[in-house]
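Please read the structure below before turning to the comments.
With one protein chain held back, the other chains of the complex are shown just where they sit.
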Amino acid sequence: MTTNSTMRDEFAKHADYLNSLNEKREKVVKASRDVTMNSKKVIFQVHRISKYNKDEVLLKAENDLVAVTNQFMSKLVKELQGTDFWKLRRAYTPGVQEYIEAATFCRFCKTGTLLNLSEINSSLLALSDKSIEPLQINVLDYLLGVADVTGELMRLAIGRISDGEIEYAQKICQFVRDLYRELIVIVPLMDDNAEMKKKMEVMLQSAIKIENACFSVHVRGSEYTPLLGTDNPDFSFFGVSDFE
Amino acid sequence: MTTNSTMRDEFAKHADYLNSLNEKREKVVKASRDVTMNSKKVIFQVHRISKYNKDEVLLKAENDLVAVTNQFMSKLVKELQGTDFWKLRRAYTPGVQEYIEAATFCRFCKTGTLLNLSEINSSLLALSDKSIEPLQINVLDYLLGVADVTGELMRLAIGRISDGEIEYAQKICQFVRDLYRELIVIVPLMDDNAEMKKKMEVMLQSAIKIENACFSVHVRGSEYTPLLGTDNPDFSFFGVSDFE
Amino acid sequence: MEKQFEEFKLQLEESGGVREKIRSVVTEIEASNRMLSSCLLSVHQSLPLSGVLEKANGHIETVKGLYVQLAEILKDCPGEFYRYHGDWRSETQTVVSLIAFLHWLETGALLMHAEAEKKLGLGSSDFGLDIEDYLTGLCFMSNEFPRYVVNRVTAGDYDCPRKVLTFLTDLHTAFRMLNLRNDFLRKKFDGMKYDLRRVEEVYYDVKIRGLASDGSAQGQANATGDQLTLP
Amino acid sequence: MEKQFEEFKLQLEESGGVREKIRSVVTEIEASNRMLSSCLLSVHQSLPLSGVLEKANGHIETVKGLYVQLAEILKDCPGEFYRYHGDWRSETQTVVSLIAFLHWLETGALLMHAEAEKKLGLGSSDFGLDIEDYLTGLCFMSNEFPRYVVNRVTAGDYDCPRKVLTFLTDLHTAFRMLNLRNDFLRKKFDGMKYDLRRVEEVYYDVKIRGLASDGSAQGQANATGDQLTLP
Amino acid sequence: MEKQFEEFKLQLEESGGVREKIRSVVTEIEASNRMLSSCLLSVHQSLPLSGVLEKANGHIETVKGLYVQLAEILKDCPGEFYRYHGDWRSETQTVVSLIAFLHWLETGALLMHAEAEKKLGLGSSDFGLDIEDYLTGLCFMSNEFPRYVVNRVTAGDYDCPRKVLTFLTDLHTAFRMLNLRNDFLRKKFDGMKYDLRRVEEVYYDVKIRGLASDGSAQGQANATGDQLTLP
Amino acid sequence: MEKQFEEFKLQLEESGGVREKIRSVVTEIEASNRMLSSCLLSVHQSLPLSGVLEKANGHIETVKGLYVQLAEILKDCPGEFYRYHGDWRSETQTVVSLIAFLHWLETGALLMHAEAEKKLGLGSSDFGLDIEDYLTGLCFMSNEFPRYVVNRVTAGDYDCPRKVLTFLTDLHTAFRMLNLRNDFLRKKFDGMKYDLRRVEEVYYDVKIRGLASDGSAQGQANATGDQLTLP
Amino acid sequence: MEKQFEEFKLQLEESGGVREKIRSVVTEIEASNRMLSSCLLSVHQSLPLSGVLEKANGHIETVKGLYVQLAEILKDCPGEFYRYHGDWRSETQTVVSLIAFLHWLETGALLMHAEAEKKLGLGSSDFGLDIEDYLTGLCFMSNEFPRYVVNRVTAGDYDCPRKVLTFLTDLHTAFRMLNLRNDFLRKKFDGMKYDLRRVEEVYYDVKIRGLASDGSAQGQANATGDQLTLP
Partner (left out) sequence: MEKQFEEFKLQLEESGGVREKIRSVVTEIEASNRMLSSCLLSVHQSLPLSGVLEKANGHIETVKGLYVQLAEILKDCPGEFYRYHGDWRSETQTVVSLIAFLHWLETGALLMHAEAEKKLGLGSSDFGLDIEDYLTGLCFMSNEFPRYVVNRVTAGDYDCPRKVLTFLTDLHTAFRMLNLRNDFLRKKFDGMKYDLRRVEEVYYDVKIRGLASDGSAQGQANATGDQLTLP
C-alpha cells in the first residue's frame, strides 16, 4: 500500500534522527562526566595551598586545569560540534559548571579576581575545529558554576585563617559578598532559576561562615590589643608557623 | 618531622586507592550506560513483532542481544575484573537490570519461559578472562530486571490482542501473574527492597491492565457466541488481518 | 566584576524580554488552539463536516500567523531555538495533533512532518518543528479516534471504524520503528495501543452485526450527511 | 519458574540469616562503643588518665572479639563483604574514631590503618577495614579535640593545645592529599577545618597570656595529675 | 511599640474569633454535605426517586440554615469576604455539585447561579456565591453522571444516556466559551471531557444494540419505577 | 539522681525487651501474610477454589498461632495494649483484609468482627482486634474485588459481578453510617467508592450484553469449575 | 451487618468524643505552657528571680488543674491511656522541661520523676507521667542552659557556669546509664552533649580570664541581684 510505505519512509527518517540524537547525547554525557571528575581534582589541588607553597601549588593546579581543557573539554567540544548547544544542554551542564568552578577558583587564588566568561569562551575557541561553530559556554552555566565556587572559597577562607592569613580571608569574604550582592539581582532574570535559588541559599551560608570566622579572629585579637600596646590587633599568633 | 612524613606516606597510599577506585567507578558507569542504551534497542526490536513476522523479528532481536553481550557486557565485565562486585554495584546495576530485562523479554517471546539467572551467568563466564574472577550477576539485580520486564510484557499483550492473538495475550497474563505471585513472597527477603516494592506496584498495575484487556475481548466475544451458533467465543474478527 | 555582571544583567533582561514576547504570542496560540479544538470537537456531534473543516482552516491560518510571529522573534536570537523551545513545546504538540486530525478528516492520510511545518509557516528559517514534538502531536491525535468512531457509529456511520482502524494500525506500525527513551514521548506512544484496541472493539461491534461494509463497495447508503464521503 | 524462585527464596533467606546474625553482633558492637565512648569521655573531666586508658583498652578487647565474630560470619560468604558492609559501617567509623583518639592519648601519634585493623583483629581474612570508613573515623576523632583542649585548659593543662594543634595540623595537611568525591567523607572532612580553627583559638588564648610553654621545656609545673605527661 | 502590639493583639484575637466561628459552622456544613451526598448516592441503586428527592431537600434546608449563619458572621467584617473565603470554599463547591445534581434530577435543567444562591440563602448581603466556586461545583456534578448512566442502564432505563448526553454536551459547550485561567477550575473542567466521553460510550452501547429510543417516542415501557419519568 | 536512673534503666530494658519480642513475632506474621496473600492471588487464575481455600486456611492457622503468641507477650503488660499497638497495626489490617476476602469466597457473607477475632485466636484476653484496624482491613479487602470480578467474568462466570455488587453496596452503605474522623481510615473508605464504581461497570458490561443472569435462576449451566457454586 | 456497624458507630462516636475533650484541654495546656515559658524566659534578662519564680508557680497551678482534667477524662477509659497518649505527649514534654528548669532555678537540683508527677497532680490514678516523656522533657530543659549561662555571665554572674556545668555533667552521666532505643528520645539525648560542650566553653571563657571563683569561696561580691544566691 502506498500510504503505508510513505509512512514507513517518513518514520525511517525519524528513527535515524532519534538514534543519532541519542548516541550524541550519550557521548556528550560521558565527556561531561570526565570534565567533572578532573575539574574536581583541580579544585582539590588548589586546596593544598598553604602560606609557603602557594606558587608551587597554584602552578600545578593551573597546569592541571590546562590539561582538563585540552584533554577533556576539547573532547566535549568535539562531541558537540555541529549540534544545537541548547538542545543538549542538560547533558553537558554538570561538567561545564564544574569546569567553571575549577577555572574561577584557580583565577581567584592567583589574582584575587573573577575570571570572566568571555575569557573562558575565547580559550574554548582555540579548541574548536575552525570550520564548525565553536562551543561557547552560556551565561547560565557560567553563573551556576560561579555560584558553586563560593563553597570552595569558604573552605579556602577557613584554611587561610588557620594559616594566619587573616587578610586573605577577609579578601575572600569581600569577594563572596560582592558576588552575592551582584547575583541576588540577576537570579530572577535567569531562565530557569530554581537550581540557582538553592545555590544562593548555600552561598549566603558560606558568606556567613566566613564572616563568623573573621569575627572570631577579630574579637580574640582585640582582647589583647591594649595588652600588646598597639592599636591594631596582632594576629601573628595565629597560624602554626611559630612552632614549626 | 618523622611523624609527619609517616603520615604523608600513609595518606599517599590512601590517595592512590581513592583515585583508582574513582576512575574504575567512572569506567564502570560508562560501560553500564552503553549496556542500558543498547538493551533498550533490543526491547524495541522485540516490540516490532506481529502475527506474521515473528521469527524474523525475534531472530534479529536475538542477534542484537548477542551483540550487546559481546560488545557492551563484555566491556563492563572487563572494567569490573578484579574488583569486588558488590562494592561498585550501584555503578553498574542500571545497565545490568536493563540487560536482564532485554534478555528475559527475548526468551519469553521465543519460548514462553523465564530465562534463568544461571543461564545468563554461564553465558557471562565465557566473556571473562579465565585468570580472574568472572562477573556473576547477583540475585537482586536479576530480580529487579525481571520485575521491569513485566512492563514490556504488558505492552506486548495489548499488541497481541490487537493482532487477534488472544491466547498469546492470555499466556502473557498467566506468566505475569505467576511472576507476581512468586515475587510477592520473595520481596521482603531482598536486601534493600524499597526499589523493588515500587516495581511490584507497577507490576500489579501491568497485570491488571492485561486482565482488563482480556476481559474486554472476552465479553465482546461472548455477546455473539449464541448468535454464531458455537460454544466458544470466536475471536477471528479481532485483528486487522481480514482487510489487508 | 561589576562590569561583567552589568553586561549579564543586560543580556538576561534582553532574553527575559524575548521570553515575555514569546509568552504573549504563546498565550494567543493557546487561545487559538482552544478555538480550533472546540471547532474540531463538533465532528463528534455529527455536524456537517464541510462547515467544520472550513471554519477549522480559518483558525489554522490564525495559528500560522502566530508561528510566523514566533519565528520572527527568534530570528534575533540565532542558535537559541532550543533555549526557548520549552515555552511553546506543549502548545505545538497540541496544534500538531489538531492539524493532523483535520488533515486526516480531509484526506484520510497522515500529515507528514514537512507538511506540518508548511501548515504552520515554519521550516524555512532556523525555526522548525521539532521532530519529537511532531511525534508527540501524532500520539495526541490518536487519542481522539476512539471517541470519534464511537460517535460516528452512534450517528449511523458504520464504515468509519474500518477506515480509522487501517490508518491507526499503519501509524502504530510506523511508530514501532522508533527507538524511544523512557520519556514523555514513549509514555504517550504507549497510550496509542489503547486507542487502537478501542477502535478495534468498535470495528468488531459493527462487523459482528453485519453493519460494516467490507470496504470494497464505496458509497453505501448512509443517512447522516457528508462526513462519510470524505476519508 | 517455580524451581528457580524456590532456590532464590532459600538463598535470600540464607543471606537474611546472615544479616540477622550480623545485626545481632552489630548491636553488641554499638553497645560496646557506647561504653568505650562513655569511658573515654571522662578525659574531659580530668580523671587520672591511666585509669581511663586501662578501662578503655578493656572495652577495646570486647569490641575486637565482636569484630572477630563478624569476620567469622562473613567467612561463609566469600566475596560478599561489601554486600553487608552497610550494616556495620557506621559502628566501624565510630570505633575507629574512639581507638584513634585513645591511641593519640597514649602515644601522641596517628593510628595507622594497619594498626587499626590489628586493634580490631581484622585484615588477615577477606574482612578488612574499609579505607573510607577509616578516614571517616579519623574525621570523627578530630571532632573530639576542641572539647578536649577546652577542658584540659580549664583543668590547668596549658601545654595541651600546642600538642593537639601540631597533631591536627599534620593530619589536616595529610588529608588534603586526597581527592574526595562530593560525598559523606568530604562533608566530614570539611568539619575538620573547624576543629582545627577552634584548637588554634584555644592555643592563641593560652599563648597570648603567656601560659603556654614553647614546647621546648617539657615537664613544666602542672597540678592536675598525670594526663599531661602522656602525649 | 507596646501600644501598637496591644492593638494588634485585639485585632488578631478578633479575626481569630471570626475564624473559629467560621470553622465551627463549616464543620457542620461538611457533615450535612456528607448526609446529603449519602442520600443522593442512593439514586445509583434505583430506589424510588421521589423519596430520595424529598429527603435530600430536607438536608438542603439544613445546609441553607448554616450558610445563613456564615453570612451572619461575615456581616461584622465588611469587605473581608475573600479574607476568609478559603475556609469554606471546598465545602461550597461540594454543596453546589450536590444541589445542581439534585436539581437536574428534578427538572432535567441546569441549576443557575442565581438559583443556587437562593437555595443556599445567599446573595442578598455581601456574602455571595463565588462564580468560580459555582463553576467548580458544576464540574464536580458532571463527575457523577458516568456512574449514574451506567447504573440506570443496568436497571433497564435505556433512555437515560441520551438525556444525560444532551445535557452534558450543552454544559460542556457553555463552559468552552469561558477563558479559564490555568488553575484548579481549568483542571476540573478539563476533566469534564472524560465524563462526556464515558456517557457517549454508554449511549453507543445502548444505541448499537437497538436499545435506545430515538427520543421521539416518550413513555415507552419501563419497569424500574419513577426515575425515568422525570428528566 | 542515680537511683532514679537505675530504676529507669530497668524499666526501659523491660519495655525494650517486650518490643523486641513483638518485633520478632510481627516479622513472622508479615511473612505468613505474604504466603496467604500469594495463595489467595490464585483465585484470579480460576484454579479450583476448594484447593485454594484449603491451603489458605492452613496459613491462617499459622497466623492465628502467631497472634496467640503476641497476646501471650502482652499479658505481662496489662493496660499497655495501645502502647505497642502501632507495632502490629499494619500487619493486622492486612490479615483482616485477607481473611475477610477468604470468608466471602467461602460464604458470600461479611466476616464479622467477632468472627475475625475468633479466627485470629483473640478477644478472650485484653488483646482484642481494634475496631479501626478491622474496618481498615475491610477497606483493603474491597480493593480486591474489581480485579476479582474482571477475572471471573473472563473465566465465564457471568453471575459473579451481581453478587459482588450486592455485597459491596451493602458494605458501603453500612460504612456510611459511621462518622469517620478525617484520618487514614476515612481516606481508605473514600477509596472504596472507586471499587464499587468499577464493579458497577463490570456488571454493566455483562448486563448490557445479556450475559448476566437476572439472579432469579440459580444454578444455570456453567463449565468453569467450583468457584461459581460457592457465593 | 447493620447491627454490627450500628455498634461501631456508637463506639467510634464515644472515642471521638473523648478525643475532642482531650483536644480541648490540650489546647489550653499548650496556651498555659506558652505563658509559663514566656515567664521563665525573663531569667535571661536578669530580672529579679524571686518575682519570676512566683509568677511561674502560678502558671504551674493552672497547668496542674488541666492535667487533673485530663486524668478525669481518661478515668472513663480504663486501659486506654496509651491509646490517646500521642494527643498530649508533646505538650507534656514541654511542661516537664519548664518545671524542671524552674525547679533547678529554685533548688539547684534535678526535679525527680515523682516530684514532676506531683507538680502536675498525676500519678495516683492510671494516668501517670510516661518515663520517656519525662526524660525527653529533661533533654529539652538541658537545651535552655547554654543560653542561660551566656546571659548570666554577660550580667556579671561568673559563678553560674561552674554550677550549671556540674549539674549538666551529672545529668549527662546519669542518662548515659540508660540503654536508649534508636528513637526520638535518643536523638534528643544525643543533642544534650552540645549543651554540655557549650557550657564547658563558657566556663573555659571565665576560667581562663580568672573570672571564675574556684567554687570554694561562696558569696563573693556580685551586683546583679538575687539570681546568684539561689542554686
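Order as written gives the chain letters A, B, C, D, E, F and G; numbering starts at 1 within each chain.
Basically, a residue touches a chain if its C-beta (ideal position, glycine included) is under 8 Å from a C-beta of that chain, and two chains touch if they have at least 3 such contacts.
Here the structure is a predicted model, which means the values were calculated and not measured.
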Checklist outcome for this item: Touch with the missing chain holds, among E:13, E:54 or E:190, for E:13
Item to check | Residue of A:12, A:59 or A:184 in touch with the missing chain, whole complex considered | outcome: A:184
Checklist entry - Which residue among A:20, A:53, A:71 or A:212 touches the omitted chain? => result A:212
Item to check | Chain not shown, touching residues in subunit A | outcome: 174, 177, 180-182, 184-185, 187-188, 208, 211-212, 214-215, 218-220, 222-223
Item to check | Where the missing chain touches subunit E, by residue | outcome: 1-2, 4-6, 8-9, 11-13, 16, 19, 78-83, 85, 110, 112-113, 126, 131-132, 135, 170-171, 174-175, 177-181
Item to check | Interface with the unshown chain - residue positions in subunit G | outcome: 31, 38, 41, 44-45, 147, 150-151, 153-154, 202, 205-206, 209, 211
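Keep this in mind: only the chains that are shown with their structure count from here on.
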Checklist entry - If you tally the C-beta contacts, which comes out ahead, A-C or E-F? => result A-C
Item to check | Chain centre separation in whole Å, for subunit D relative to subunit A (CA means) | outcome: 34
Next on the checklist: Using mean CA coordinates as chain centres, what's the gap between subunit F and subunit G in Å?
Outcome noted: 44
Checklist entry - Could you say which residues in subunit B touch two or more other chains, in rising order? => result 22, 182, 185, 220, 223
Checklist outcome for this item: Shared-interface residues of subunit G (touching two or more other chains) are 179
Next on the checklist: On the basis of the stated criterion, which chains touch which? Give every pair.
Outcome noted: A-B, A-C, A-D, B-C, B-D, B-F, C-E, D-G, E-F, F-G
